[in-house]
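Note that this complex is displayed minus one protein chain, with the remaining chains in position.
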Amino acid sequence: MAVKSFKKMKLNMTAYINIALVLLIGGLLVPAWLLAGDVKPPSGDHNGKEVPQPIEFPHNIHVKDNGINCMYCHTYARRSKVAGIPPTSKCMGCHKTIATDKPRIQKLTEYWEKKESPQWKKVHDVPDFVHFTHEKHLKKFVFDRDFPVENVKEVCAFCHGELENMTVAKKVKPLTMGWCRRCHEANGGPGDCWKCHK
Amino acid sequence: MSLENVLNNWSKYRRGAEEGGHHDYEHKWAMMINLDLCIGCNACSTACYAENNLAVVGKDRFEKGQAMHWLRIERYWDQAEQEFPEQGASFLPMMCQQCNSATCEPVCPVAATYHTPDGLNAQVYNRCIGSRYCSNNCPFRVRYFNFYSYYESSWPEPLNMQLNPDLTVRDKGVMEKCTFCVQRIRVAKDKAKMENRKVGDEDFKPACVQSCPTSAMVFGDYLDEGSQVRKLWDKYQVKMGPAKQDKQEPDMRGYRVFEGLNTDPSVLYLERVREKV
Amino acid sequence: MTGTINRRSFIKMMGWGGVGTALGGCDVPTTVTLEEGKEDVVSYLMPEEYVIPGVGVWYASTCTQCAAACGTQGRVREGRVLKMEGNPNSSVNSGKLCVMGQAGLQGHYNPDRIKEPMIRKNGSLSLVGWDQALATINDKLNAADGARVAWFTGTISGHQKVLLNALLESNGSSKHYVHEVVGNKVLQAVSRDMLGDAMPKYRFDKAKMILSFGADFLGSWMSSPVHFAGEYAKFRTNKPRGLLVAIEPKMTLTGGNADLWIPARPGTEAAIALAIANELINAHNKDAAILPESVRNLIGQHSAESVAKQTAVAADRIKRLAQLLNERSPSLVLAGAPVEGQTNGYAATAAIMLLNHLLGNIGQTIESPGAFAFAQLEATTGGTADLIAFTQNAKDKNLDVAFFYGTNPVYSAPDALKFGDALKNIGMKVAISQFMDETTAQADVILPAASYLEDWGTHVAAYHSEQPAISMQQPLMEKLYETTRGFGDVLLALLQNKNKDKYGQYADYYAYLRHAFSAMPASYKENPASEEHSWNAVLQKGVIKVQTTDESLSTSIAEIDTPTIPASDSAYPLTLVPSVRLGLWDGRHANLPWLQEAPDQIAKVVWDSWAEIHPSTAKKLGIEQGSIIKVSSKHGEVTLKAVLLKGLHPDVVAIPMGQGHTEYGRFAKGLGVNPLKILAPEQEQKTGELAMYATNVKITDTGKKDTVVKIGSTDTQMGRKLVGTVPVEQVRRTEGA
Partner (left out) sequence: MSIVNEKDINEQIAWAKINADVLRSMANPRRAYWISVAMCLAMIACAVTAEVYQYTEGMGYANLNNPHMWDMYIATFVFWIGMSHSGTLLSAILHIIHADWRKPIYRFAEAMTTFSLMTAGFFPIIHLGRMWNMYWVLPYVSDRGHWPNFRSPLVWDAFAISTYLSASMLFLFVGMIPDLAICRDNAKGWQKKLYSVLSLGWTGTDRQWRNFRKTYMLMACFLIPLAVSVHSIVSSDFAMSIMPGWHVTTFPPYFVAGALYSGCAAIITLFVLLRYYFRFEEYMTKAIMEKTCKLTFAIAMVWTYLNLVEFASVWYGHDIYSKELLIAKAVGPYAWVFWSMIFCGSVLPFTLAFQSLRRNMPVMFVVSLFLNVGMFFERWMIVAPTLSMSHNPHQWDIMWGSIIEWAIVFGSFGWFGLLFLVFVKVFPSVSMYEVKEMVYHRRRHVVNDEAAEKFHRRASDSKTGTDEPGLEGA
């Protein structure tokens, strides 16, 4: 019986071919349509791995507990394409006096006395053919919108995650091209390839 | 370009196809080269090497015709039949003409070369798969292909410290060409934008224009009525866009190379002048 | 803002530098790391407030790629200098820059730089520290009789020159030899005698016509290419448009841009000039009274017809030139290397110069540059006479110590001079050099020089443009190698040994310059109140404009002995033209890949040496494009490819200078041949300069062939309009040119 129906099915080859074609076309176009319509701001997270840093810098303490503005340390962000790692002198500015008993701070002081700065590891990295600029993004999302600068961390968090709840930074957003693109489409950002790729 | 984008802007693309390149630009970068002042000294070409991370290919590969000079100075003898070139040589700085209806754009299978809103003929290195169709279809032959990986051979330590971080170092398998120094354009535009003003003539110059010892090259925004380059185009009665030029004074010097092919280049050349002695 | 970037912050900045140097366009998964924690980022320790990562800043300095002293700007980002451009404040180049200036970066970042001092111990060089190196030198200097100490440099100016003179003085030596292969010493001598100023100001912008006898002002003439290119532009855009006629053996860049280019065998130019003078006096009744009797007779002997016979330049063409010169007044008549480079170069140059007198150009298009306020800073220009003198001295065992800086005589001296043997007689040879060039390789003590992008200095252009100035040179980035030192610092160190009390006060050359600047009159300071502010202002501008007192030229025409046309030698029928390439120059830039890959402006050949031959001559000799030929003079031979070129006199073979290095790093070594080697050691009678255009050669075909590596496969446009040419009349009509 089973065998028979099996045979029956085999006979009808045209059906097979039609099914195959339908699947082929459907498989390509349907998701295409789904994606084409999608201009929602990017969602989706990325579970980055823990990056060991020379000094386990506690963002949470600085941001949440002490309410220090991101751009106080990452001071180049609004003036340049790169946000910049704060210079050791800036750290020492406070930590000459503050929390000098903490092992991390003592490590930092060692560096300072050796006149070296720590070899930080890059966490949020993009390929070298991508030219992202912090300056423009801050202009659009903070200064042009009269967004309260003291809350700038909410804007930073969009790409860098909520650092107020981390110690050392961890990549929590995909930072892939599609991710960028969807945000640009949602917020009317430039769609010109040569904006980011040169 | 998402599919929706294509469908929404279909009419625009159609129009582009009819008029040759889309013409609703925010800027239209253009150049003017006065061949009577060009002395063929190579300064522009070398400036280009320095600014745009061009690979030095070496003697053997140069011999094979694989050099990467984005801006080359072509030298011709006009009086082929005479024993001596008594009127000197004719020099032609030839770089990507940034055509408005560029023949390289429609043929790229992956749209790695396309037209930017500011009227540049873009080449996106990281999208390029190296089919080289664009170069085949370029009548000026100004697109150069990375036939090898030049990183080690062309920039031995510490020469690589000179590489310009504002633009990508191309690796093997990628097409490249003159960009009108897009990295400078972008920086200037961003700066202007941060200061909430429009970018102007004095904000920047491409490397070649900046170095030219006789100031034979002029660069600027064609759409900006006040710009020097626009004034010159108007003076020499050459218009960008239309297939047919109608000069009130047909003897005016301005012309574009291979005008007849109707690729609508953005580079205006002024004929060289000679006095018969 | 100051240009000083302290060592620490620079090192830290290198972390950012990584951004640019990574493999970009390639996205083979293996080379793009998007993984976290793969790349380092290093923060600054203590940033200068003007340094913003990711933002390029332009600093003013001075180009030392040739003697022109163009003002430059360097784009510095993350502590690396990335691009050189011209400095708009400098009236030498007014914001423009030539090939060589652009390529300066590659000299600075060159992989073949000397990193540490070396001393030759029993034949082989060994690395030593600066202290030891300097000690060795000082011991020798203290021991040596000052008169037997010589300095051998290239063109030198500014405070380096002041220090050098001080050093010579303290040694009690007067032996300072200044050597440049590309120079105009003969013309300078003629100008001094006939105009009262060695380097008068040539006003191209006023001239309606320029008649150039081999004066390649767009290339090597007065070695200031960018300046004269700018002047040329003014000359052409004038209304009416200037007319340029070039008479020269090989088409130079200038000849390539002439309205009329006339080939002439070297040595015949003076005759042509005299014939023109003859025409001017007889046909266009110019006043001959200003000329002394003998000169008038000399001119009388040169009728257009007779000269036409000697020089194969048609008589009516000579007449036409005379007529044009008469119509287009004021004009300029210039003499260049092929004229100077004759055994009677002085006479020939004088014969050409007197055309300017006849035409009344003196005071019109040839002006006095005026007296420069700081004479001690003015440039000492080099020639080849000093090379010969130095060789003689060395041969005569008159030298115990010789210092070499900024020039490479072992490379540029003709074999016939036996310079190499002469060197052997010198007790200690000290080379202050960036690269292991031929001369440095012979030295006993080698001091690694800092590149001009790492060094302090001041420069004064030999040829004063509209606004004479002192051009400031400041470091655009930290030294690549801590163990290199600037020229000024070396001089200072040597001086401190001799004259502790006077020079001991200066920590380094920078300190000396600061002191020298503060000593300048208040009028040169933007804000006399604040030294610091004025200094920074100067560094920002890059130039200190110097007042000059107006003076006028004194015209005097002395005897001119007959410029005889060199007899042609049947065994060696051709004349050798060692031509200068705007790029490799005298060979000093052969180690810069960009310049090797930049095609020769006329022949369009790259990466090689070649002999340019006129097609008709080649036909006679059965030579084709790319044939390997032997070019031999009485003093040696070179083997190289033949390139057929129409822009050449048929009796001439031109070999560009610059290649044929036996040392000088990976990019230059073993590439091509050096035409200077086979020059005859003939001297110009009056000035003692080397007569570089007076060598007769013959060509023999080896029968081998090779492809010529060049760009451009056709010399014609195939009737397709790539470069259009229109007659000037048409432009007069349309644009009123």
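Lettered A, B and C in written order, each chain numbered from 1.
Here, a contact is a pair of C-beta atoms (placed from the backbone, for glycine too) under 8 Å apart; a residue touches a chain by one contact, two chains touch by 3 or more.
Given the structure is predicted, the values throughout are model-derived calculations rather than measurements.
Please identify which of the visible chains the hidden chain touches across the whole complex.
Missing chain, whole complex, touching shown chains: A, B, C.
Looking at the whole complex, which of B:130, B:158 or B:200 touches the chain that is not displayed?
B:130
Decide which residue listed in A:126, A:149 or A:177 touches the omitted chain of the complex.
In the full complex, the listed residue that touches the missing chain is A:177.
Need a quick check: the contact residues on subunit B for the chain that isn't drawn.
These residues touch the chain not displayed: 1-3, 6, 61, 64-67, 72, 74, 76, 92, 94, 103, 106-111, 114, 127-133, 135-137, 139-141, 143-149, 172-175, 258, 261, 263.
Take the complete complex as the reference. Which residues in subunit C touch the chain that isn't displayed?
Given the touch definition above, subunit C has residues 27-28, 711-714, 716-718, 720, 722 touching the missing chain.
In the full complex, which residues of subunit A touch the absent chain?
6-7, 10-14, 17, 28, 31-32, 35-36, 38, 176-179, 181-182
Heads up, the rule we're going with is that only the chains that are shown with their structure count from here on.
Most contacts: which chain pair?
B-C
CA centre of subunit A versus CA centre of subunit B: separation in Å?
Result: the chain centres lie 35 Å from each other.
For subunit B, write out the residues touching at least two other chains, lowest number first.
125-126, 166-169
At which residue positions does subunit C touch at least two other chains?
19, 22-25, 27
Considering only the defined contacts, which subunit C positions touch subunit B in the complex?
Residues of subunit C touching subunit B: 17, 19-28, 31, 56, 77-78, 80-86, 93, 95-99, 102-103, 105-106, 109-111, 218-219, 225-226, 229-230, 232-233, 236-237, 241, 243, 245-246, 251, 253, 255-263, 320-321, 324, 480, 582-583, 593-599, 601-602, 604, 606-608, 616, 646-647, 666, 671, 707, 709, 711-712, 714-717, 720-728, 730-731, 733-735, 737.
Residue numbers of subunit B touching subunit A in their complex, please.
That would be residues 1-5, 114, 116-117, 120, 122, 124-127, 166-169, 179, 182-183, 186, 190, 193-194 of subunit B.
Give every residue of subunit A touching subunit C within the complex, in rising order.
Residue positions touching the partner: 48-49, 51-52, 76, 79-82, 84-89, 115-129, 133, 170-171, 175.
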